[in-house]
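Missing here is one protein chain; the remaining ones are kept as they sit in the complex.
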Amino acid sequence: MIDWLALTVALPLLGSVLVAAIPARSPGIGMATGLLTTTAALSVGVLIAHAGEPRSDLGGWGVPLGIALQADGLSGALLVMANLVALGISAYALGYFASGLRRHFWPLWLLLWSSLNALFLAADVFNIYVTLELLGIAAAALGALTGGQAAIAANLRYLLVGLLGSMTYLLGVAILYTGLGTLDLRLAAESLTPGPLAWTAGALMLGGLLLKAALFPLHFWLPPAHAQAPAPVSAALSALVVKAAFYLVLRLWIDLFAPVVGPGPGILLGALGAGGVIWGSWRAFRSERLKLLAAYSTVAQVGYLFLLFPLLAAAALPKQQELLGALLLLALTHGFAKAGLFLSAGLLQKHAGHDRIAELGPAIRSLPAVAFAMGLAGVALVGLPPSGAFIAKWILLTESFAMDRWWWALVVLVGTLMASAYVFRLLENAFGPAAHLDAVELGGDVQTEKIGRMIQAPALLMALVAVVLLGLGAESLWGLLGSSSP
Amino acid sequence: MATQLLFGLVGIILFLLGVWSFLAHRPLLRKLIALNVMGAGVFHVLVAVAYRGLEKTPDPIPHALVLTGIVVAVSATALALTLGQRLEHEDD
Amino acid sequence: MTLRHLFLLGTLAVIGAALAWVFWDAVAVQAPGRLADLALDRVPESGVSNPVTAVLLNFRAYDTLLELAVLMAAILGIWSTGPDVPGFLPAGEVLEKLTAAIVPLLILSAGYLLWVGGHAPGGAFQAGALLGAAGVILRLSGRPDAGLPLLTWLRLTIVLGVLAFVAAALVLMAAGYGFLTFPLAVAKWVILAIESAATLAIGATLAAAYLAGEPLGVRT
Partner (left out) sequence: MIPDNILPAAIVLSSLIPGLFIFLLDEERHVLRTVLNMAGALGKLVLVGLLIQGVYEERLIESRWTLAPGLDLVLSADALSVLFVTLSTVLWLVTTVYAVGYLEHSPNRSRFFGFFSLCVTATVGLALAGNLLTFVIFYEALTLSTYPLVAHRGTPDSAQGARVYLAYTLGGGVLLLTGAVWLRSLAGPVIFTQGGMLSDLAGVYDGQLIAIFFLLVGGLGVKAALVPLHGWLPQAMVAPAPVSALLHAVAVVKAGAFGIIRVVYDIYGVVLAESLGLLSVLATMASITIIYGSLRALSQDGLKKRLAYSTVSQVSYIALGASVFGPIATIGGVVHLVHQGVMKITMFFCAGNYAETLGVHRVSEMNGVGRRMPWTTLAFTVGALGMIGVPPVAGFVSKWYLGLGAAEAGSDWVLLILVASSLLNAAYFFPILFRAWLADPPASWPEEHIAARRLETTGALLWPPVVTALLALVAGLFAAAPVSPLEWAELIARREYGL
C-alpha cells in the first residue's frame, strides 16, 4: 500500500540525498523531486477531502509506542499551500541561482521542504522537536547562502535564537512526558488536566515555538534574516517557515492547552498579535529597502494570525469553525502573497542591482509583469477585495463585533490602513516617466541582469492565487475543515 | 526517588544557567555554549525521568530521546561554529 | 551586575522554583508506568534485544531518520559557507606514533560498538562518534583531509545513512509493509545494515564538520 503521508516527507529526503551525492544533476533531480512531492501532498489533500483525517502509524507499532503522522483539514490545507509555493519557488530558483550556489541550494532546499511537510503532519511532540531542528538548520544555512557578512551574522543569530526556542520547547516535552507518560498529541490531549503541569509544559512549549513564529516582541531576529537571504529563500522563510512554526502553536493551542488553561493566555497572545500588527506595519512603512519592507510586513501578518486566538477561545463551536476557517484563509493568502512579493523583489534586485525603494521606479516600470505581481500581492497583504485576506478579515471583524470584542476589530482596521500606506508607497513607483534602464539611473558600477519571462511566471502566479483563487474559491476550505474542529 | 529528583533538579538548574548566560552575554560563542548547557540540562531531566529504581531496567524511551537530542545538538553546534568562524575570518 | 541582570536572575529563580515543583509533582505522581513496560515488553518483536536500540531503530525509527537528516543538513550547510580552512602543522614524532596507534584502535572499537549495539549499550551513534574522533585526531596530527576520501566519495558517504534508511523504508513499503515497518524475519539485518551505513555517515560527517568547510583541496 502507498503511504502518501510518509511519501511527502520521504520523497524530498531521497531527492536531497541524490542531489547531495550528484551535485551536477541538481536542477533536474530537484525539480522532479519537487513535482513528485507536490503530487503526494495533493493526494493527501484529496484523502482529507474524501476519507476524513488520514493517519499513519510509522513502523506499525501504533501510539503510544510508535510515532504517527496525521493530517486534518487545517494541516492538510497548509500542507498543500506549502507544497505549491515550494514548487513555485523551485521553478524560480532554476533561473535565479548561478551554478556556484546551485549545488549548495538544492540539497538544503529539499531538506527544508521535507521538514516543512513533516511538521504539518507531525503528531508526536518529540518528533516535532527533531523536525524543528532540521527546519531551523536548513533554513539558517540557506539564508547564509550568499556568504555576505551581514547575511551570515543575521542567520547565525537566527540559528541561535531558533535553538533557544527548540531547547525551551524540548524541556516542555520532557515535563509533559514526565507527567503524562506519552509523546503522542492525541493521547496527551486526552490525559492532560488543568493544573500546574499543563501551565508549565504549555508555557515552555508554546514559548519556544512563539520565538520561532516571530510573535511580537519575539520577532527581532526575523527582519535581518529574511531581508539578507537570497530572494527564493526569503520567500520560503517568510511564507512557509514562519507559517510552520505558527501552525504548531495553533495545533498545540487548540488540541492541547486551550481547553485546560482558561481564557487568559489567549488574550495575551491576541494582545501581542496586536502589537505585532502595529509595530510591524510601522517599521515596514519606514523601511528604505524593499526586502526589509517585506520582512517587517511578515511580522505584521503573523500578528493578524494571533489576533484570532482570543476570539477562537471565546467562540462557541459553529462560530469557532467559521473563525478557524478565516484564520486558515488568512494564513494561506499570506503564504502565496508574501512568496509572490519576495520573488518579485528578487527580480527587481537582480534587474536594478539594488532594492532601495526610492530608486526602484525605472526597474519596476521596465518589468510590468513583476509590477503587476507586486500590485496583486500588495492587495492581498492589505486585505483588499477580492483577495482571500479580505474575506478572512470580514469574518474576523464581524465576529469581533458580534462577540462585543470590537477592540480587536479596531486593530485590524488600523493595521489595514497602515498596510495600504506601505504597500502603495512601493506601488506608486510603477507610475512615472517611461521606463528605460541605463547605468546612469542605476548609479554606474552595479551590473544589472536581463530578466526572462519564465522566471517572472511563478511570482505572478502566486500573487494571482492569493487574490483571485483564494478570494473567490475559498468556500471549500470550510468543507475541508469539516470535522477537524478544536 | 531521591536520586531521580537530584538529577532532575540539577537538570533544571543547568537549563536555567544556560538561559541566564544566553541572555546575559553578547558574544555569540558564549551564547552557543550556553545553549549546549541548556541542552545538557534537558538531557539530565530526561535521564532522571527514565530512572525507575536500581532493580528495574530504566525506561528506554527517554534514553533514546537523549541520544537523538545529543546528535541534533552536535549538528546545530557544528554549523553555528562554522558560521561564527566565517564571521571572524572576514573581520580581521 | 546591573539592575537588568538582577531582574533576570530573580525571574529565573522563580521559574526554577516552579519547574522544580512541577517536576517533583510529576515524578511523585509516577504517571502510570509511562512507556517503559510497554516498550520493554515489545523489544523481542523489534529484531534487536537492546531496548534503546529497539526504540531508536524500530519503535521511533522515524525520529532517527530525521536526526540523520539533521546531521546531513549541518554538513551541507557547513560546506555551503565555503572551502575548508587551512590545516595544522604536521605532528611531531610522538603524536605521529600515538596517532598511528590510536586511530586503528578507535576504528576497531567503533566496529565493536556497532555490533554490540544489537544487545547491549552501544550502536551507530557511539560507533560513529569514535570514527569521527579518529578523523579529528588525524586532522590534528596534520592530515589536511582528516583521513576522509575525495569529495566525490565523501558526498556519497555522508548521505549513506539517510539513503539506507529511506531506501529500506520505501522498498519495504513497496513490498506491502508500512513505511519503516521491518518484518521480524528480516528486522535484525535491516537494522544492522542501516546502522552500519549510519555509522559510516556519522563518522564521516563529524570528521568533515571539523574541517569547517568544503574539502575541495587536492590530496597531498
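Going in written order, the chains are labelled A, B and C, and every chain counts its residues from 1.
Simple rule for what comes next: contacts are C-beta pairs under 8 Å (C-beta built on N, C-alpha and C of every residue); 3 or more make two chains touch, one makes a residue touch a chain.
Quick caveat: nothing in here was measured; it's all calculated off a predicted structure.
The chain that is not displayed touches the following shown chains in the complete assembly: A.
The hidden chain makes contact, of the residues A:28, A:217, A:264 or A:368, with A:368. Contact with the omitted chain, checked across A:254, A:363 or A:384, is made by A:384. Against the chain not displayed here, chain A makes contact via residues 322, 325-326, 329, 368, 372, 379, 384-386, 390-391, 394-395, 397-399, 401-402, 406, 409, 413, 416-417, 420, 424, 428, 430-434, 471-472, 474-475, 477-478.
The rule is simple: only the chains that are shown with their structure count from here on.
Chain B and chain C have centres, each the mean of its CA atoms, that are 16 Å apart. Per-chain CA centroids place chain A at a distance of 30 Å from chain C. Distance between chain centres (mean CA atoms), chain A to chain B: 29 Å. Counting only residues that touch two or more partner chains, chain B has 15, 19, 45, 49, 61, 65, 68, 72, 75-76, 79, 83, 86. Across the assembly, chain A contributes residues 126, 130, 133, 137, 140-141, 144, 147, 152, 171, 175, 177-178 that each touch 2 or more other chains. Put simply, chain C touches chain A in their complex at residues 18-19, 21-23, 25-27, 29, 31-35, 38-39, 42, 58-63, 65-67, 69-70, 72-74, 76-77, 79-82, 155-156, 158-159, 162-163, 166-167, 169-170, 173, 176-182.
Interface residues of chain B facing chain C in the complex, by the touch rule stated above, are 1, 4-5, 8-9, 12-13, 15-16, 19-20, 23-24, 45, 48-50, 52, 56-61, 63-65, 67-68, 70-72, 74-76, 78-79, 81-83, 85-86, 89. Here chain A touches chain C in the complex through residues 1-3, 6-7, 10, 13-14, 16-17, 20-21, 23, 56-61, 64-67, 104, 107-108, 111, 114-115, 118, 126-127, 130-131, 133-134, 137-138, 140-141, 144-145, 147, 152, 171, 175, 177-182, 196-197, 200, going by the rule given at the top.
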